[in-house]
Structure formats: structure tokens, C-alpha cells
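Before we start, here is the structure in question, set down as C-alpha cells.
All protein chains but one are shown in place.
Naming follows writing order (A and B), and every chain is counted from residue 1.
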Amino acid sequence: MNDRLSTVRERIASDDGDGRLPNRRFVVGVLALLVLLALPVGTGPLFLLKMTGAFYFAIFAMSWDVVSGYTGNLSFGHSFIFAVGGYTAALLTLDAQLSPVVSVLVGVLAAIVAGLVIGFPALRLRGPYFAIVTFLLPSALTGLFVLYKGTFGGELGLPSPAYLLDMNGQVATITANYYLALFVFVAMFALLFAVTRSRIGEILTAIRENEDAVASSGINPVKYKLLAFELSAAVGGFGAALFVHTPIGGANPTQLLAVAVSINVLLATILGGIGTIVGPAIGGVVFYLLRDSLDSISWNIPVLGVSFSSLDLILFSIIILVVIYFIPDGIVGGVQQTARRLGGPDEESAMTDGGRSTLERILTRYRRDLEEDWGERNE
Amino acid sequence: MNALILSAVFALVSLGLTLIFSVGGIFNLAHGVNVTLGAFSAWYIATVLGYNIWFAAVIAIVVPAAFSVLLYKGMIRRIQEQPMTVMTVTLLVELISEYSIREIIGIQSRSVPALFGGIIHVAGATIAVNQAAAFVITWALIAVMFVVFDRSRLGKAVIATSMSARGAALVGIEKDQIQLYTWIAAGALAGIAGLFFGSLRTADWSMGMNALVIAFPIVVLGGMGSIRGTLIAANFFGFLNVFILSYSDPSLSKIVPIIVLILILLAKPQGLLGREVGA
Partner (left out) sequence: MSGMSEASAGGTDRALEPSDGLLVIDRLTKEFGGLTAVDRLSFCIRQQEILGFIGPNGAGKSTVFNCVTGVHAPTSGTVWLDGQEVTGKPPHEMVKLGLGRTFQNFRPLEDRPVVDNVKLALFPDEILSRDGWNRDLDAEAVAICERVGLGEQLFHRPSELPHAGLLRLELGRALATEPTILLIDEPFAGLANLEVEEISKLLVELRDDGLTLVIVDHNMRGLFSIIDRAVVINFGSFVAEGLPAEIKNDPKVQESYLGGERP
């Protein structure tokens, strides 16, 4: 028994990076952080602005991953949370003249409440139903914002509230906001990483894998699913509340509420590696920068005599569509291997895995849920 | 009367959705595109190119149907085993089409010319002939759908496939073919709905999403895969919609269906007439 026990303890120790040789992934992470910290030295304010946006988007993606990647219920309307957090904060700063710091805190609270709104119905709905309900929620909110255009600014959104950090001069402000975004990004990453690698994370992934098995182990799945929702709402809302108080963000449907936002966090996370936190962190930044880079390509199609300003969005979506369609597991698998090597939870078990990625598990469980509810449908 | 027309138009959109789910087990989030295509192709043919409105109407049916066929054969068929992937992909398609329409047409709403002009007097009320025609045509279509499913071989084949693809195959019904038919039907019906939306109200770039926002609650509420349920739910929401419109702001109509849906799902996760989830 004892040498078996010590084998088990060894496994865990190597997982924790327990002070022996620094983990390879840890080293890479530190290096990346150093580069990011030094970034303002080598690049101009425009790029810093983009990175700021990328960091906040990555925070959104990570918050999505907590719910969708870890409970296995894919949310198709997470922009609902971001909008609640962002708009609340912006409104408080603008109309109630509260200090941005206070507004942000209240924004987070509002998002947590919104998380309960999604959370409670979600706990009773199976995956596909959950997907549809979450898909519809942002439209409802948009409708509300248009209805009360005076308060919420309708389709154009609200004017920009005061920045959290406003220095003398544009470059200084941008740089300061960059560091703020970096700091929050790292902090949120650390928080979510810690939670998902803890016992709670083990329970969440177990729920994702097989909820009945968890219940029969004497653990109440509802409690933990709710925790995942609230954590997601808090992080997402926090990110959004901060975001609207920066030069690059504002409380408007395009940046916080559109279908595009919801699906972009989904795509970025899937492409980066769902269910890892590291995946959306890296995938979020990369996805955002990629999409942004297409912007700089301006096209002019003579046939229709119209200059396509949204062509970049269309192009980008088509590219992503092709990627997702032709190699839904291929690229994901490849990137996931990379993400795993950089810090996934089931790293060493990849060998005896049988090769089933997290995404595959989630997809399979969806099919199983659907089939259980609706009877045999496919061969 | 208005409510009845609206209900029927909602029903046309929702029936397509429910059919596709029923037979294929997947949610087509690009279904809204059919509505938009129907409305805008009719508008383009009739208003921009100036052709006869009836010709435009035919185009309004053909274009979305063709689009649906392309979508199904080109993309969905290969990934239909993975419902979530289908949802993601179709959502992307929806998004792309929204961007495209916004680019090409702009954000103004357009109007589709009426099929019929003039007014008539019915039971003491004065209504536009177009409205009356819409009423007759849409409900006739629904009745036809009912008959098709109840009586015709094709209809029975669809029902058989929806219950058990393997069983249906045993009696020589090919699931792929049946699916193709449902996608065509869904596209055509939604196109007609778009045509009527466009002429009775207006057509704009967001009408696809708006259609989904109503259609999904209808389908889920009526019970995924239940045609009868869908019709009942469509009527419910149609009347609700008119009620809201007469007493308050149109924007409210986007919010209410979802709230109603959530409330009902909380109470009854299978919808109103959903299949019983057995032991």
C-alpha cells in the first residue's frame, strides 16, 4: 500500500510544481509576463490600445470558460453578463456621478445578480435548451435598451464615462490603462486558475463529465454549478465594468451586447482550448489581435461601388467558420495540446486518455443529453 | 384579425425550425436568414428591378429554399452528428449574413409592395385586401402542412424519420432525403413569412434575428418536434405580440417572449406539449 500511496503523492507533487525544478510552463508564463510588462518600451500607443482591448476580451473569454468549459453547458449569450456589468457601471459614473471605482464595484454586484438570473433557470435546463435560452437573453436586453433609449442610449449606447486612470496627456493615459488591463488580466487569470485547479475544479469537471456520478458521490451539483455561474458573472462583470472606463471601451451594444461578442468569446475559447482557463487567456488575446489586424486591410470592391467597412468582420467570420467547420477538433486538438503543455489539469494523463479532448467530451455529452430527452434519432 | 395573421406568419417560421429539429435533431440558428432573404429578394425584384410582385413572391420562396439546400448539403449534413457544432456554425452564418445585408442594403428598413391593392369590407370592418390575402394564404399554407403530415406519404415519412431514423430506414425511407425536404420546406415557408413581414410591416437587416427571437420561444414552448404545439404556441405569441403593440412600445415585443419562455421553462422544462420524458 505504501509504495502505491507514494506514487500517488508524487503525481500530485509534480502537478503542483512543488518547488523542485521550475515547471516548463511556469517559465514560459513568466517570460511572457516580462515581455508584456516591457511592451510599452518597444511599441507605440496604438498597439498598447489594442492590447488593452485584447486583455479585456481575454477576461471575457476566461469568464465564459468557467461556465461553459467547466460545467459543460455552453452559453451562447454571455454578452448578457458583460452588458449588465458594463452598463451599470457606466450609468453610475455618468448619471449618478459616482466615482468610477465605486461604479465598478456596483457593476460587479449587478453582474452577480444577473448571474443568478441565468443561473437559476440554467440549473434546470439541459445543455441544448440552456444554449437557446442564453442565446435569446442578449436580444431581450437590447430590446430593453432600445425601449428606454433615453436612459440606455439605444443602439448607439452611452457616451464614454470618465476613465479610471486619466493622466496628463494621451500617451500616458493609454500606457497607464494598458498596465491596469495587464494587471487585471493576470489577477483574473490567477484567480480562475487557482479555483479551477483546486478541489472545486475537480468537482466542476466531474459535473461536466457526469452529473449523476457526482450526485451519487454525495455532492450537490447544483451548488457547484451556481458557484461557477457566479464566478463567471463576477469576473465577466468586473472586466466589463472596468472596460467601459478605459479609452478603448464604452457601454454600447456593439462592444458589449452584440451576438458577435457572445460568439467571439465562444470561438476564441474553443480555438484556444476550452476548459483550461489558459486556453481562453491566450486564445482571447490572439483572437482579438487577429480580428483587429484584418481591420487595417481596407477593401474596395468596384462591382457594387461600395467600400466595405465591415468586410473585415465578414471575412474574419468566414475564416473562422471554415476553421471550425473543417477542423473542429483538429486545430483545437493541436492548440489544446499546446495549451495543455502550458498548464492544463490533465496533462500527464494525456497518454492513457484515448485522446479525447475536453471539447469532444462536451460535444458528446450534448448528443447524449439530446438523445436521452428525445429518443434515438441517428444511427 | 391582425393577431391571427401575425400568429400564422410566426407559425410559418417556427414550423420550419421545429421540423428541422424533429427530423435532424439540430437547431438551425441560421433560420432567420431565410426570412431576411425572402423579404429582401422580394423587395429587390419588385422595387429595385421593378418586376411584377407575384414574380417577386416566387423568388421570395425560391431564394431561401435554395439557400437552405446549399447550407444543408454544403455544410450541415457533414456535421449534423454534433448539434453544438451545428449551432455554432449556423450562428456564424447568421452573423455573416447580418453583416452582409447591413453592408449591401444599409440600415434603413425597406418595404415590400403588397400582393393585392385596394380595400374590402368584411363584417363591417375595412381592411386592406393585402391583409386579407395574407390571412388566407398563410392559414391555407398551415392547413396544407397539416394535411401533408397527416395524410400524404411524404408527411408520414417525415414523422417516421423524426421518431426513428433507423426504423424509417428499415421501411425504405431515406433519412437524408427526408431531411433535404424539410430544409427546403423550412426555407420556403420562412421566405413566405419574410415576404409578408416585408409587405405588412417592414423589412430591415435585423429581421432575421428578430424572427429567431420569437420563433425559438414558440418552438421550445410548443415542445420541440411537436407541430400541434408549435401552432398553439405561435398563436399564443401572436396574440401576445398584438396585445403588447396596442398597449405599449413595439420594442417590448422583443423582451416579452423570452421572459415568458424562461418562466415557462422553469415550471415545465419540456415545454407545453413536449414529448414525455419517461423513466
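Throughout what follows, a residue touches a chain if its C-beta (ideal position, glycine included) is under 8 Å from a C-beta of that chain, and two chains touch if they have at least 3 such contacts.
Please read all numbers here as calculations on a predicted model, not as lab measurements.
*Asks:* From the list A:Asn23, A:Ser160, A:Thr173 or A:Asn210, pick the residue that touches the absent chain.
*Replies:* If we include the chain that is not displayed, A:Asn210 is the one touching it.
*Asks:* In terms of residues, what is the contact footprint of the unshown chain on chain A?
*Replies:* Answer for chain A: residues 1, 4-5, 7-9, 11-12, 198-200, 202-203, 205-206, 209-210, 212-221, 223-224, 227, 346, 349, 352-354, 356, 361 touch the chain left out.
Keep this in mind: only the chains that are shown with their structure count from here on.
*Asks:* Can you work out the whole-Å distance between the CA centroids of chain A and chain B?
*Replies:* From the centre of chain A to the centre of chain B is 32 Å.
*Asks:* Quick one: in the complex, what on chain B touches chain A?
*Replies:* Those residues of chain B that touch chain A are 24-25, 27, 29, 75, 79-85, 87-89, 91-96, 98-100, 102-104, 163-166, 169, 209, 213, 216-217, 220, 224-225, 249, 251-255, 257-259, 261-262, 265-266, 269, 275, 277.
*Asks:* Can you name the residues of chain A that touch chain B in the complex?
*Replies:* Its residues touching chain B are 74, 76, 120-121, 124-129, 131-133, 135-137, 139-140, 142-144, 146-147, 259-260, 263, 266-267, 270, 304, 306, 308-311, 313-314, 317-318, 320-321, 324-325, 328, 362-363, 366-367, 370-371, 373-379.
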